[in-house]
Structure formats: C-alpha cells, structure tokens
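Missing here: one protein chain of the complex. Every other protein chain is in place.
Then we have chain A:
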C-alpha cells in the first residue's frame, strides 16, 4: 500500500486536448471492408463465394425480366416474340390480372371491393395509431357492416338490421344496469341473439319491401383471387385476436370447468391440420346444420380459419400473461380494480405488448394459409392460376403467375411485419 502511494504523483490537467481523427486504416469504408468482409482468409473466401452466387443469380434473372414480353395474348405468341431467348411472359398478368385479383366478381362492380379496401385502411387508422381521436373508433366499429354491404350487396337493410342488434343489446344493458349488474350483462348478451334469430329477418324483409335500397347482390361463388384471400385473412385476423385473448384468459381462470373447456379446445385445434378443418367446413357442417340452411362457404371458412388462429394466439398471449410479474396483478387487486378492469387496463396491455411478435407471426401465417382454401374448391389466387393454365392459350405457364402471386402476398405480409416493428418501438418507451 505504502509504495503504490509513493509512486502516485498529484496531477491536474490545465489544457484540454483537441479532438483528433482516428487513423485512416481505422475508419470509413476501408475499416468497414477490412472488418466485415476481409478479416482473415476464411472470411475473404466466403465473401468471394457470396459475390459469385449473387452475380450468378443476377446474370440469370436480369435477362429474364429484361426480356419480359407484355404484349402477348398466349404463351405461343410470347415464345414467338422471344424467339428462343429466355424471358418472362408477363402478358399473362396483363391479360388476367383482374381475375387474379377479383376472381369472377362482376367487372362493373370492381369499385366495390376496391372501395372496401380503401375504407379498411381508414377504419384501421384509429386502431393502429393512437394519436388519432378515440371517437373515430365508432367508425371502425361500423366498418364490418359497410364492408359486407359493399362486397356482397343485396338489401341495405340486412347489415343495418344486423348492426341494430348491438344497439338493442346496449339499450337492454342501459335499461337494466341500475337494477342488477349481472342481469344487465345477461340481457346485453341475450337480447341481440333474440333479435337476430327472431326479429331481424322479418324486420329486414319488411323494410326492404317498403324501401328497396341497396347494391346489386353478388354471390359468394363469384368471389376469387386475392379478394378472397383478403376477405378471409382480414376477417380471420380481426376475429381471432379477441377470441384468442378470451381463450388465454379462460385457460388461466380459477373456474375448473371453463379452464378445461379452453384447454381441450386449444389443444384439439392445435393438434389438427388446418386443411382438415377446412374440409370439415366444406363437408361436415352440412350434416350438423339443420337441413335446408344454406350456410355460405366463405363464411364457414372464415369461422374455421378464425378458431384455428385463435388457438395459436391463445398460446402466444398465455406466454405474455405468464411473463408479467405477480406484483402487477397484486397491485391492481390492491387498488380495488375488479377482474375485467385489471385485465383490460393493467394486465392485457402489457401482456399483449410482450406477445406482439408471436401474434404477428400467427397473423402472417394465417394470411398465407388462406391459400389452402384452393383444396375445397374456392378460387383463391392459386386456384385461379390453375384455372388460367386450363385455358389453351396459357397452358404451361407457371413462373410468371407464381411470382405475381408471391409478390402480392409479400407486400401485405411485409407491411404487417413493418407495422408490428413500429408498434414495438413505440410501446417500448417507458418500459424497464
């Protein structure tokens, strides 16, 4: 101790050193190249090999796109124009893009799905970006009814009367709440169902005969292409999230019966391939439903896709719930918040935030799985590519169609993924 002390001399700096640049070999592009690409013979070899692979891929793909033929009405015509060179025959996209996007939806009504898609972004905005006024959420709530009417058409009174069911429920709740809370909740659940089952059909019929307003009806079997993927995908995504959250909460509940039902449901659905559920939707439901009910195939598929994704979401959300410290539940309890309020205000916002990557993963999987509906005879983009090939003029064309379809899906899935990254970044503020 004493001799270290003897060697220390008191020191005070009286002039500050000026800032100096790093040595040339240690900065800028040279440093970066050295550190990242050529640090040692192994890395240098890998760099050169990768460069070769990239060059090889580009050398084959660029001419293929570069020589692309747009002005051709059949594959044979394409081949004649290309004259032996390799090149994409994008004429098929020009000729059939409307089918790939809309299926057999009547062309004079294309504006309806397009408008529905544009409105979708409007309806999503208040949910996705929290800095917009909360009041706009009411417009989002109306969106499903508007979209239904735009897509399928028919009497305008059908969605109006269906939406009124929620109004009926809210009214019942409002009227009964002052007397009994439990009764009010029951009434809010039962009255809309009674309304839809008993009154809605008659009321809609009566209103239609008085004022026959509405868009021209389009049958479900005219739907196809990317339109059907979007309808199934977006309905499935928006329905499976709340259902999945409820299942996750049920699985953690103290009530034995409720918990068992949730566990059995989740495990059963997760243990079964989606395709079997889709076949069930197309075949078996007919046996269970009362004879004579015609239950739209798209609707059935939406139900199956929803419960399939919900089972996965439930497990993702359960992981998020388990990751929260017990202290959060206790603090919420100790402040007197009841179960639903503590879930909604304290637990779920945090658990869902943790679960975002898993939830988004499930959503993207769901969206791409919509292409499986081709196996039960719905004409999604893959189904349509088969149909297009069945036409003699395009017989034998594969790559161009699949690349187009792949690009469409990529744009949507990539968008979802980027949004989720934005959301994670935004929510990460203020967290430990």
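FYI, a residue touches a chain if its C-beta (ideal position, glycine included) is under 8 Å from a C-beta of that chain, and two chains touch if they have at least 3 such contacts; residues count from 1.
By our rule, contacts and distances are computed from a predicted model.
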Name check vs UniProt for the chain missing from the figure, options "Cysteine desulfurase", "NADH:flavin oxidoreductase", "Fe-S cluster assembly protein SufD" or "ABC transporter ATP-binding protein", returns "ABC transporter ATP-binding protein"
With respect to the chain omitted from the figure, which of A:34, A:60, A:270 or A:341 is a touching residue? A:341
Selected residue (touches chain absent from view) among A:208, A:280 or A:328: A:328
Contact with the hidden chain (one of A:66, A:349, A:377 or A:415): A:349
Positions on chain A contacted by the hidden chain, ascending: 325, 327-328, 330-338, 341, 345-346, 349-350, 353, 427, 429-432
